[in-house]
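The following block contains the structure, expressed as structure tokens.
For this view, one protein chain was removed and the others were kept in their places.
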């Protein structure tokens, strides 16, 4: 059977930090124990079907630049088959155990909705077989509710109920496909859900539509016995001017307002957090302290560009801060680190896909090692514990216990000397963080 | 008695759009009826004590530039007295019925907390007398929990419980002062509440502290019988790197999570919305559709600058969009339009304060007139009504009524023809909006 | 012969500000005199071939949404013919006298370079005939050096000399086509000229390549007797991370450094200026005071989005500030106002193209009227003249005349009293500006 990456060895080796081999890992050693888990278990890396196998290098100013061997086919379905085979070959050679997809990545849109569904079912069978052959698993599935022109005015928040219905029917099949493939999560990325201008928009109504859509999804999953985790992925804008799933806090607000809080966790993407004006670790933390950090889209944006560049991470410090959040909550559970990232448009070759993933995985491996050691050494935790010590005793404990009032605290202030000013030691802590990298 | 604006007439006139008199209103005519209310009743303009009377023109790179006659005094308390007299003279001549203040604007910080409280009480008596003399009222009071070095690591979210207590005691007096002056709202602007770095921060704990603080405030208001509206004002950053009251949605999330939803509304500021990546009308709408738009800080930022420039509004279209939200919710109720805005540092003179306010008030008056007429003509409302018509009947009505499922909608889709694509007509609607200005 | 806009009247009427007809001009009255020129002569509006006739509504997340009647054809050349006929019909009905194109807008890329050239020549003949039939003229032509994959690593600054040669050959034909069509300008929009990462880039060498390319273009124009104005269009980024033609100042620097200053002017685009961190009027002014403002791409971005949204202008104040610069330099000469703007992706219909252009043209007409009256009344000019009066006499005149030194000025300072501080009156001036709108 045809191979799509003939010049890549069966499995990329780990050669350690000294290696100059661009096709070897310098830090990511899947079987290496870090605490009580292997690196692979900690990070649960996934390859993103859309960027890695379906992207063409097209951008708003230019035509496709990537000429992948798996797109040369006599029909869309043949192309889909080549693609899925390329995907599993890639993941195997890379040494990654998971993948993620949108329904329309895996199988082409048909002439009719029924044909689209049939295409998807056929491709699910192919993927299922390849999963069995290789041991590679589905981290999550999702539905593409943004590519087709019918979704130009969005899917669940569309002013046309007919299109809402279309989105519902499509997600039904995407969830079913995810279940069939043993996917442990299902992601809702609103894509375009939002508005271009308030001049033509009834925001309240659209929010209610979105809530109704999510309730239907919950009901459907229950009915078919899908027990994967539902995840919503925040993004503030792009392509739409304003997107309703702006950031972690906005989604949590929506879930609370519409009685959906128990049914969803979040899939946090680095580049989406920064587009919303937050650091990656900020949105991870907001999700985590609310018990809602479900999975991560591992990428990075360019801080000087105002759109989602979806680059592979290269900064170990960013990854260390992310892994600190993950380790402190006891891991990602069913979730993983999905590389929602793409090589630049001028990185034409298949080998660039390998270089890019190696770079991202090595970077996260460095971050994991640093985060683990920082926690082992307790350097940050002890500092924080001491910093808030006044709340574990005395007046602070009473405040948090609900035993104080504005009046009692006024009495306290009038009796005490002025409080001491304690440095936050930001510069020392930054220096310590970097000493672990 | 000394007058502080000797060259300004007793009351600035309305002269209409043709006037070239820079000290006359061209659009703001307080007694003009717009629908069933006067312009003054619709907008309830307020002067901000801090920018207009206390600002010095100091910026991070330079010393004060404004030399106000009311700061020349022999003691801080004498200066405070001159200032309050200047404030009421200014508001009267401008023809504005409300003002807003922080506790430390009105009265100077003393050597001790007790002295600060005594100073505040004395100045509240002065202000009360001036309110009676002039008929000018307090729109809202608030406490400055960000200026003093004790709040460098913030107030309610301070890692030191002693400083939490200090903030509590200070807010107690600020609420009491607001009540004494008949203030109809009390604003919480978190100021610095947030963090500089997550390396030294326990975000979950800090959120719990903030919730505790707000519950105490609710209890205190109840106890003393303060029935003004509590308002929280979002701001995403500046001076702090990340502020917890990021935007309207984030605050609503917090209020829901900590059982505070019924006790607070929001005070939305234009420049804070844009710093958070939202348009002014976006954050107004988010607040309004949740029943939480309480009051407005009327200003504007420079879209090319990354900090809060607090400029007076000059764009009638922006104000029309804001007033559309206000009119649709039936007005601001107890709230108003507070000019949280300042002349540029090089606008040295007292007369620049008048020019600036006139500019802002005329701009909002143009916005009000346009918004009112747009609603009267129904142009936007009818368009929106028709756009979502599919939800008022048939499948759309059943979806929103909870009578459909993913499966029933799939059956619907399979039976129906493809949905039609309807233009959102953004460009036509923008053109219509501007034809009213 | 087939008409492409059957429901649009032969020529859109001017109906004045009171009109509610969305297909009528409210402010743009082409024959109305404003000073010594008609509105049409002042603004020289042009339609952009690429956005208006070639755009599909595709965006990075979704497929084409516009289904234009002129794209339904049996071959690319037939499609090109329908398109050019649609373009002239559109411009005539809109009442606009100019258009602008890229070579690949007008004629499709062929299998070979020779075929591409032949296609272009054929379409130039068609366009020439239509120009004669309608009186509509070519404001400028340009070459698309960014769409084809060969230009992924850019054109003139490509590391491969073969691709430099390709770009040179293509621009040769584009200039020749522009000459053939009587185009009065030729625009260089670098498109991708710049870099994605400095890790693989020799910036100095690439700048030298770009300079060489421009010198060749100057030589070629001279040789064939093309006397149109060469224009360079700044853009800081997108699609490329960093583009060499960052803003007006950067291009002027480049032109001076490489002995090209006399041969080029600038084509300033509003949305490109704001992406570079400047206001539109800033970059217009930088170009103008250097004698280099040649033409304008009339559009606007969304200040809250970080990419080029290319929207039609709706803010009369922005247009007034732009037209102030234009009027002060005595008009645009050979240049014009080209609508490098597109309807939103969800504005599916051909009629939206008309709504959008009407909106843009009316907005600029309001700006022109205001700018003209402001200059007539002298309000801003007199203020500025007085503000700098100290340089027209005495010490200021001597300074600018080169008669003073640091030492003589020290003596002056020591003898004089402290300088007075004069307000810049920004708020008053803003108010005056808006009183003209």
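Letters A, B and C mark the chains as written, and numbering starts fresh at 1 in each.
In this section, a residue touches a chain if its C-beta (ideal position, glycine included) is under 8 Å from a C-beta of that chain, and two chains touch if they have at least 3 such contacts.
Remember, predicted model here, so these are calculated numbers, not experimental data.
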Chain not shown: contacting residue from B:59, B:78 or B:418: B:59
Option touching the unshown chain, where C:52, C:65, C:119 or C:285 are the choices: C:285
Options C:35, C:69, C:159 or C:303, residue touching the unrepresented chain: C:159
Of B:54, B:126, B:345 or B:387, the one touching the omitted chain in the full complex: B:345
Interface residues of chain A (partner: the chain not displayed): 17, 20, 22, 26, 65, 274, 277-279, 303-304, 312, 314-317, 343-344, 346-349, 351-352, 355-356, 358-359, 362-363, 421-428, 430-435
Contact set of chain B toward the excluded chain (per top definition): 57, 59-65, 146-149, 151-153, 191-192, 196-197, 237-239, 241, 275, 302, 304-307, 344-346, 348
Positions on chain C contacted by the hidden chain, ascending: 113-114, 149-150, 152-153, 159-166, 168-169, 171-173, 196-205, 207-209, 212, 215-217, 219-220, 236-237, 242, 246-247, 249-250, 252-254, 256-257, 276-279, 281-282, 285-286, 289-290, 321, 380, 383-384, 387-388, 390-391, 394-396, 399-400, 402, 404-407, 409-410, 412-414, 416, 418-422, 424-426, 429-430, 433
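Criterion: only the chains that are shown with their structure count from here on.
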Mean-CA-position distance for chain C and chain B (Å): 39
Centroid distance [mean C-alpha coordinates] between chain B and chain A, Å: 36
Overlap residues in chain B, where contacts from two or more other chains coincide: 277-279, 421-422, 424-426, 430, 433
